[in-house]
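The structure that follows is given in the form of structure tokens.
All protein chains of the complex are present and in place, except for one that has been dropped.
Every chain is named by a letter (A, B and C) in the order it is written, and numbering of its residues begins at 1.
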Amino acid sequence: MPYPTEPVEILGAWVGAFLTIAIYSYILYRENLVFRFAEHTYIAVTFAVSIVQAVSMIQNNIIAPLSNGQLTYIVPIILGLMLYTLPFKQVRWMARYTVSFLVGIGFGVAIRGSLTASIIDQVLGSITPPINGSPLDWFNYIWIGLGFILVTMYFTFTVEHKGAYYYPTRLGRYILMLGLGVYFGNTVQFRMAMLSGRVQYLLQVFKIIPWP
Amino acid sequence: MQTALMLSVQSILIEGRGSSLIVLLLVLVLFYAAYSMSKSGRPPKMRRLIAIDAIEEAVGRAAEMGKPVHYTPGISGSLSSWQGPQMVASISILGYVGELCARYDVPLIINMAQADAIPLMEETLRLSYLKEGKPERFDPKMIRYQPSQSTMVTAILGTFQRERPAANMMIGGLYYESVVIGEAANFIGAMQIGGTANTHQLPFIVATCDYVLIGEELYAAAAYISKEPMQVASIASEDWIKFILLAITLLGFILEVVGIPVVSSFLKW
Amino acid sequence: MGEKSIWVKLGELDRRVLYWTLFILLAVPFLYPLGLPVSISETTLTLYNYIETLGPDDVAVVGIQAGVSAWPEVLPGLVAVTKHLVSRGVKIIFWGFYTDVDMTMNAIKARVPQLKWANEQVGSGDYKYGVDWVYIGLLAGGEAAVAQLADDLHSVIKADKFGTPADQIPLLQKVHNAADIALVVTSDTGDYGDYYIRQWAVRYKTKVAEVGIAMNYSTFIPYYNAGLAVGALKGVRGGAEYERLIGSLGEGTQRMDALNVSHLLTIFAVLLANICYFMTRGKKGGGG
Partner (left out) sequence: MDMSVARRPEIFIFITGVVMGLTLFGYFFDISEVQNAVQTFQTWATGIGWFALALGFLTAARVHLNHIRRRTPGRWYFSAWLFILTFIVTVAGLISQSTGFYKWSFTWVYTPLGATLYATTGFYIFSAAYRAFRARNLESSILLIAGILVMLGNCTVGEVIWNQIPAINEWLQLNGETPAMRALLFTAAFGLILFGIRVLMGAEKRFLGVVEGGGG
């Protein structure tokens, strides 16, 4: 990909760079009119993108099958339109039908997804001893198994963390903090990669380094 | 008769999901037991959720300073997605925040980005204001919808500097927005309460917020606020099932090593 | 109320100073590359070794669930793995669940020149569109769609990106469900990796590998340990490792320099903050 040659494209690259700097002016300086302009521009374009995509999705995935005689596709249209009763006092309860339906699916999907993956698999993973393992493998087995039990003990609502329950939950909290530290470290990598990507983009637009 | 029924159930049960079904049924039984116990006058005690207690403090502070409270459920995900329950839990807590804001006449600003959650959010808040006897103070414009995660972040950055809320609450299915919102709120000295069940964001709400709801606590918050017997009973049954499964884990942890795979074969059933 | 000590001042440093330092220092490695060596992680190596066992009879799926905004982190890995698949002659089906997937597909294609569109000249070693690879475009529908793809690809995929019906595309005629796919490479910023694990790996034993952002690497480790995932690249670091394995250094390796700078700076900042904290702790009275 050479540096854009079309004037419209060059303009685009510069607009992108300008808006990027406008957003960062908030961070590197403070809230200002340039940031506000970038903010509203971004929101406007995103609204347009989501409306356009919704229209084509409704066309391709609801209207098209409906006109092919798949009559069940009338249901999302009705339920979707019921959301629009919201501003009208007398009928706004109708939106609640749609909400109840969506919430039912949400809970069904979430509970279904966590029963095996978050409960059974986690227990199973904690009780699978290594086969012909090294001492380190056995240490890991104990670390993960007992660690899991201790951290879970920390998350209780009806037992106070006192007396005999104090030390295990304390230990559980330390193990939890270790896990959070690892997560933090990994996220730093991703975020910094992203930020360096923006710096690279600016350097490219200003022709300080070559376009990829 | 009974065995015939058992066999027919067995034949349609999907392999590897039997143990999940047992766990789910066990949860129901324990819930019923805890509920009967608390109805018969022996309600279980629930430990304090400091983050929830802090909500009133935060709203009170905003009232003293004459500044608004900012609330966001994060990006969360649509109601029908697996993130939906986090959104529902968040809106439930928002209802409580709304009541307090109505009570102390504190302006409330909500930035959110899931369109299908708007009706639930609006209705919940309308009722909060009604409950406090100030239905006329409810203004649907307090809900500010933004069309995507990143636009929501931009809008929140702007909101913070322009309207300087005294408190920021970000509770729900948070993603990358957590650290940005958290730091930007720190910048303006807002008191912060965070909460999420998304493990990958926990380090950031722990780092940026004054009070946090971690994972399970997010779902339990509504029960904690209402303190109704059924709600508290359900929390107790959560603890019971956890202890039962921890006992099973410990048992399996030892038995597997000596070569008796009863627990793992049950779990794989 | 005497003069504030240097430690107090440093501890309360205006954060804009931090931001400017970071912003400027991040530009340095692009101007003066460092090029430090990269060691290979286990999860990168297992994916590499698995692809080494594949050949022209195998079909892989590359599912793009990361947007253009995540390119700095995921694109190097996606490109490196695609290059490896191409060098082994593995057939590839690309699709995505992210609105700007077309741009990502074009970016991969621009970096893997063997991939040719239908209207392009095919030379030796090149991938003929429709026969060796195909691009489906944007799909929608979350986990349900991922599940349906696993059960019956053709119930979801009626045509490719250009509207050519699926029954006129030779490569799509070869595959019917998840069992026909040798490898799913999933590139995520969100949760689609979990969907492929649940719907493809668990139900059809299809091999799944994550080439997403570093946080997805963390979520994939339990799957990897449980044998459900064949490998995972840890964001751009994984990409840099993979570039080294296939002997084609690229943007991942380049970006590692920026990571070195930013990580050292972050660690330095944390240490500095802690030194300030310890130097001032006793003086403020309490506050522990």
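Methods note: a contact is a pair of C-beta atoms (placed from the backbone, for glycine too) under 8 Å apart; a residue touches a chain by one contact, two chains touch by 3 or more.
Since this is a predicted model, take the numbers as computed values, not measurements.
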Subject >> Chains in view that touch the one left out, judged over the entire complex >> reply: A, B, C
Subject >> Touch criterion as defined above, residue of C:G55, C:P113 or C:G141 at the omitted chain >> reply: C:G141
**OP:** For chain B, enumerate the residues touching the unshown chain of the complex.
**Re:** 9, 12-14, 17, 20-21, 24, 27-28, 31, 78, 80, 85, 88-89, 91-92, 95, 115-116, 118-120, 123-124, 127-128, 130-131, 140-141, 143-148, 150-151, 153-154, 176, 179-180, 182-184, 186, 197, 199, 202-204, 206-208, 214-220, 222-223, 226, 228, 230-231, 234-235, 237-238, 241-242, 245
**OP:** Spell out the interface residues on chain C facing the chain that's missing from view.
**Re:** 13, 15, 18-19, 22-23, 36-39, 41-42, 67-72, 100, 103, 140-142, 144, 148, 214, 217-218, 221-222, 224-225, 234, 237, 240, 256, 259-260, 262-267, 269-270, 272-274, 277-278, 288
Original post:
Which chain A residues would touch the chain omitted from the figure, given the whole complex?
Top reply: 8, 11-13, 15-17, 19-20, 23-24, 27, 33, 36-52, 54-58, 61-62, 72-73, 75-77, 79-81, 83-84, 86, 93, 96-105, 107-112, 114-115, 117-119, 122-123, 125-126, 140, 143-144, 146-148, 150-152, 154-155, 172-189, 191-192, 194-198, 201
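In this section, only the chains that are shown with their structure count from here on.
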Subject >> Central chain (distance from its CA mean to the mean of all protein CA atoms) >> reply: A
Subject >> Cα-centroid distance, chain A relative to chain B, in whole angstrom >> reply: 16
**OP:** Report the inter-chain centroid distance for chain B and chain C in whole angstrom, where each centroid is the mean of the CA atoms.
**Re:** 30
Original post:
Tell me, which residues of chain B touch at least two other chains?
Top reply: 81-82, 150, 200
Subject >> Set of chain A residues in contact with two or more other chains >> reply: 49, 109, 113, 183, 187
Subject >> Residue ranges of chain C in contact with chain B within the complex >> reply: 15, 69, 142-143, 190-191, 215, 218-219
Subject >> Residues of chain A that touch chain B when the two form their complex >> reply: 23, 26, 30-31, 35-36, 38-39, 42-43, 46-47, 49-50, 83, 86-87, 92, 95-96, 98-99, 101-103, 105-107, 109-111, 113-116, 119-120, 123-124, 126-129, 145-146, 148-149, 152-153, 155-160, 180-181, 183-184, 187, 191
Original post:
Quick one: in the complex, what on chain C touches chain A?
Top reply: 16, 19-20, 22-23, 26-27, 29-31, 69-73, 99, 110, 140, 143, 194, 198, 213-215, 217-218, 222, 225-226, 234-237, 251, 255, 258-259, 262-263, 266
